[in-house]
Structure formats: C-alpha cells, structure tokens
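Data first, discussion second: the structure below is written as structure tokens.
The complex appears here without one of its protein chains, the remainder shown in place.
We call the chains A and B, going by the order they appear; numbering starts again at 1 in every chain.
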Amino acid sequence: MRQRLVWQLVVIGGVAAAIALLPFALSDYHRSEGADVAVFAIAILGLNIVTGYTGQISIGHGAFMALGGYTTAILTHDHGWNDVATLPIALLVGFGAGVIVGVPALRFHGAYLALVTFAVALAVPQLAKNYSHFTGGTEGLALPTHTGLWLYAVGWAAVAVVYALTWLLLRGRTGRAFRAVRDSEVAAASAGVSLAVHKTLAFGISAAFAAVAGSVYVLVNNFVNPDVFGLQLSLYVLIGAVVAGLGSLWGVLIGAAFVQLLPIGLTSSHALSSQAVPVIFGAIVVLVMALIPRGSAEVLRAAVGLPIRVRSDHHSSTPHSLEAR
Amino acid sequence: MPPLLALRDVDARYGPLRALHGVTLTVDEGEIVALLGANGAGKTTTLRAVSGTVKRGGTIELSGRILRREGPEAVARLGVAHVPEGRGTFAELTVWENLRLGAFTRRGSLDGDVKRVLGFFPWLDGRRAQQAGTLSGGEQQMLALARAMMQRPRLLMVDEPSLGLAPLVVSEIFRILKELNEREGTAVLLVEQNARHSLAAAHRAYVLEVGRVAFDGATDALARNEAIRRSYLGY
Partner (left out) sequence: MLAVAAIRRPRTVSGWIVPLLLVACCIFLLIGSLQSSLFAQQTVSGLANGGIYASLGVALVLIYRATQVINFAQGALATFTTYIAWQLMSWGLGYWGAFVLTLAIAFVFGIAVELVAIRPVERRGNVLTVVIASIGVLILLEGAVGWIWGSEVKFMPSAFPARAIHVGGVAFSLQDLGTIGISIAAVVVLWALFRFTKVGLAMRASALRPEAARLVGVRVSWMLSLGWGLAAALGAVAGLMAAASPSVLLQPSMMDGVLIYAFAAAVLGGLESAAGAVVGGLAIGALLNLLGSYVSWVTPQLLLPAAFVLMLVVLLVKPSGLFGRTHVRRV
C-alpha cells in the first residue's frame, strides 16, 4: 500500500514539475496553446467524473462551458471584474446549473441522456444568439488580452485546483459513496447510499469543472460568441474523454493533449489539411470503442503498472428503463 | 445408412457451468425419439447443442455430415426445425406471418405447404389475421408446430410441448406428432418431462441424468421396466 502511494506521489510530482517547467522552453504562442490543453483537461476531468462514476454520458458539456465562459465574459466586459476572480463564480454557477440539470437527468439512462444532452449542445448556442443583449449575440464580446505565460499559469493552476478538489472529494465519505455507486448501484442503494443525491452531485461537479474550463477558454481566446461553444466543442470534449478512458482520472491529460495538439501537429507539418482532423478523430473514436472501450487508461495501466482505477462496467444501465410497455 | 442425427460425446456449457458431460445418442430416419429426465438434466441443452444455439464440444452429424460451429440459421437450412421451450412464436406478428416465417427457408409457392399444415390444424384457417400472442397457450403450441411443419424438416425437435397445457390439448398434440411422423416420415426428437405420453408416442427413448445418458432403449421395454419407471420417470 505504502509503496503504491509513494509511487503515485513520485509520478504526480514528476508530471507537475514537467508542466511547471515546460513554458520556459516554449514560445509565447505555444504557451497559450498549452493553456488550451489545460482547458480541455479541466473539462474532460469533469466529464470523466460524471461518466466514470455514474455512467451518465453527456454530449452537452459545451453548454456548461458556455455558461462559465459567458459568466466570465459578462462580469469582465460589462462589470469590470478582475478576470481570475470570475473563475470561482463560474465554478459555483456551473455547479448550480449542473445540479438543476442533474435532477431530471436522473430519469434518463444511457442513450436517452446522450440524446437529450446532444440536443442541449445544439440548443444553447441558438439561445445565446437569441438573447443577444446579454451575450453580445453573434458579434460577441471582446476581452482584454494576456500574455501566453499568464494564460498558461492561470490555466494550469486551475487544473491543479480542480484535481486537488477531486482528490479531496474522493477521499472522504462522498468518495467512498461514489465508488460504491460506480461498482454496483444496487449494492450501494441497499447500503443506504442515495443514488439520486450522488448522481446529481456528480453532475453538479462535472458541470462546475466544465464552467471553469469555459471561463479559461474565453480568457485564452479573449473573445466569446455563441459559435465558440457549439456542438463541435462538446464533441471534442467527448473525444478527449473517450481517448482518456471513460472513468479514468489519469488519462485525462493524455486525452486533452490529444484533442488539442493532434490537429495543430497535423496542420503545421502540412501533412494533411485541417479539414482532415475530424475524420481522424471520428475514426479514432470508433477504433477505441471497438478495440479498447476503456481508452488510454487501459494502456497506461499496462505500460506503467500504476493501479489505475477504471470503472468496471458502468455500461450496464440500459435505455429500457424508460420504456413503459 | 448413417443415422439422421448422431451425437458423440457432446458437452456444452453456459459460461462456467457445464450442462452436458458427453452425451451420445442417435436418431434414425422416420423415428420418434424421446429425451427424458428430471429438471436440469440437460435435455433442453441437448437440443440447443444440435441447433447451434449454445457453445458445445464433441461431434454432431446430420446424415453423416459433420456440423462445425454452424449457427442456428445454417442448421435450420439443413432441415432441422427446432421448436424451443417457450415456443418461439412471434407474438407480435399474425398467425399467417408466423407460418410464412416457418417456410422462410423454402423456395417457391407455399400453397402446397399451407394445405398440408391446415390439414393438421384446420382451425388455423380462420385465424390467419389474428395476432399470435392473443392465442391461447395450447393454440400457440400448435401454431409453433405448424410453423415448424411449414419448413418441411427432416428432423423436428420439440422442447416440452406439454408445458402448461390442459391434458386434452396435450393428447391432441402428441396425436399430431405421431400422425406427422407416420404420414410424412418426419423424424422427431422430443424433450418431455411428461414421461407417460412420450413413451406412448416414441419408438425409443434416452434418459438423461446430470448431463449424460443414464440409459436408453425401446420405449415398450422401458415402460415395462418398473424399477426404471419409478426411479427415473416418476411413475
């Protein structure tokens, strides 16, 4: 047990050091790309909590990112807030929204929830365009710029905070309850763990993280308009989560790096046009689902020998529970 | 002439659970063979092994042709009709559609087959448009048999036809099986818990116990053997 803990701390320390030192080797532009990776890491971590711990697939996390992003944009643009100060607000707003959505989401399982969240991902930009006096409509809102280094620091600090929150959460009673829900809903329920509370909580947390990711995203791009948070964003977060391994906390960084850096790598090497990126992503999603449904977590586990906890089989919930026959 | 159906040392498992431990039996052309035994003895599994619906080891031959891991679709095309436990009727479809499905593997016009089958079950004629699930239990069982007959099988495998049915209906069903066998020479492999009817209708019987053949013989010999009847056949 101790050896495992020590090993984990060593790896975490190593990774953290690498991340902290990296910007000094990069140009300012690349640093802001690094901040983009941070954005996806936060969003994917959030998604993995809700899928890995409660089996609720959401393709609508772009909507929560939009919520956080617009919160930051509006507070900064219209009310002169300090950028970083808006992040905790976004966290809370996201959490609230996540809980509000999480309650009806309890009634949907599996594919039905994916369907509903898919519709949300498409509906939210439409709403944002419609209520343009809040959101600046299609023209969007412009925000002050920052250096790449500042963005990188803020982004990865947020990642650290979010990971720390996750760690704290999963340590205590809530964490044990989450793990119980993950391993067997039936057993958890009969042991007195409230499924509804914990599933909603997971949703709230994942939305909160997505909101923070959205805030940082807006800061990095120093611009926001409804199309920024369109369907593609939600899909990319899902792709990252799939590659990371649904339910894994470790693979998140790999998933985030993959989703952000692969397109850039391909286009800058002029190997393929940028239009080819979605084709590759789509193919990879299908391949991962066919070959290693648990994503990079499985590969990591094999390669590094780390005891990576992966949800055993959360796919057992079926859409049938909705049908009234 | 090779037997119509030959099983040699067949075993089968459901996941980690082994249901058959080396079953060996044969069915010749034109015979009615009964498969008897207590609950869980492996009777249903034996039928499933033949129709390819369960993973199995050992050798199964159909008229000398070795069956490799063919699925049920292929086995059906080779002339084996399997009426499973629970009948396998398409409850949501009409009687007529069920019959049509029975003849799925046949080509050409169905008129001759329909006439044949209605000869056995004349009451089906007026019920063609009725949804199969609304038929009574006995009627559904007969529909299942009718459907199998539409296939013109060489071997008809029936699993527990008497389950949950009134005695009069059961007698009728066994009468029809015998008639089918005599009129058309269809071989029948019959799984039944109701030993008395089976021994009356069949030519030979195998008694299964915990996944293997305990013993076998001609049905009149078995019926006369009181010790066997009492310990294995329950009467």
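One rule holds in what follows: a contact is a pair of C-beta atoms (placed from the backbone, for glycine too) under 8 Å apart; a residue touches a chain by one contact, two chains touch by 3 or more.
Note that this is a predicted model, so its numbers are computed, not measured.
Only one of the listed residues, B:Pro3, B:Gly22, B:Gly58 or B:Gly88, touches the absent chain: B:Gly88.
Only one residue in the set A:Leu91, A:Ala213 or A:Leu235 touches the chain that does not appear here, and it is A:Leu235.
Per the touch definition above, the residue from A:Ala90, A:Ala114 or A:Val224 contacting the chain not shown is A:Ala114.
Residues 55, 57, 59, 104, 107-108, 110-112, 114-116, 118-120, 122-123, 126-127, 129-130, 231, 235, 238-239, 242, 273, 275-286, 289-291, 293, 315-316, 318-320, 322-325 are the ones on chain A that touch the missing chain.
Mapped onto chain B, the interface with the missing chain covers residues 51, 53, 71-73, 76-77, 81-82, 84, 86-94, 97, 100-102, 104-105, 131, 133-134, 147, 151.
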